[in-house]
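Left out: one protein chain. Kept in place: all the others.
Coming up: chain A.
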């Protein structure tokens, strides 16, 4: 089986992290975002993954060779010379997707959930039509485009963009399965799959939905990245609680890489991810944060809702909060206060940032 992952461009919404590595390789809960998706696909029987990218990255290519080896699958990079939207990349990869009559998966690379690929394949085979899209429930449907469908069968009636009156609370989760026949609907030009392809398929009765169980998050920007992390850790609590760290000094769901060192008299959690080789010195308080590989948090600091980038160093008695994001190798000097600071890589911070802003 095959799958196409829509990786797209520079991942600007997740800057400053994506200034150091391509978005698919940004660590989410101690594993690159893309690996969460690849591993779930492999489990469902996928043996060929196509990454639709609009810029080439040596780092990504090299990492994909490693993963090919590790997972025993084939990974192809399909490079768009110009942006092709959400449907165009399917046309570009037509040769790779249309080699047999098997259905294939398509997913947005920003999406994190308990990927339901096996169920999706089953559901799709059962209704026998051209495509199935996974939908997820949201609290405020008026912010999104919603999907209106037949409750029993899942057959889609229509799509409504930002509905002003309630018609549905289910939105497109960015995870699909299609029969190769649908590729004939797409031409090699910039095309939106949501706006130009799906409505036609729905009209013809060829598009069905399957509702996602459990959590779902688009982690394309830092604020949502942290929310997604909380959901993922909660899901670990239910499905693999042994992977979470417990004991004195740990509150709620905390994921700590075994090579990380945590000092004395710290309180870590709830909702914290600590990466490989991280050093957290004594008396540190961390909640709702991701601390990435190789970073150091010095003693008596206080961190809430932050992403500490790779190899960064946070000084003593520092307070960081309100979605402060440190890029790679940032140094925050002692006793500073960072409120919603977005700090670009390799920067040394010498004065407080009391109001949210970008530090170039």
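Operating definition for what follows: contacts are C-beta pairs under 8 Å (C-beta built on N, C-alpha and C of every residue); 3 or more make two chains touch, one makes a residue touch a chain; residues count from 1.
By our rule, contacts and distances are computed from a predicted model.
Undergrad: As a check of understanding, state which of "GATOR complex protein NPRL3", "Nucleotidyl transferase domain-containing protein", "Synaptobrevin homolog YKT6-like isoform X1" or "Molybdopterin synthase catalytic subunit" is the UniProt name of the chain not shown.
TA: Missing chain, per its UniProt entry: "Nucleotidyl transferase domain-containing protein".
Undergrad: Which listed residue (A:31, A:94, A:158 or A:285) would be found touching the missing chain in the intact complex?
TA: A:285
Undergrad: Which one, A:127, A:223 or A:319, makes contact with the chain that was left out?
TA: A:319
Undergrad: Against the chain that's been left off, what residues of chain A make contact? List them.
TA: That gives, for chain A, the contact residues 265, 282-283, 285, 299-300, 302, 304, 316-317, 319, 321, 335, 337, 354.
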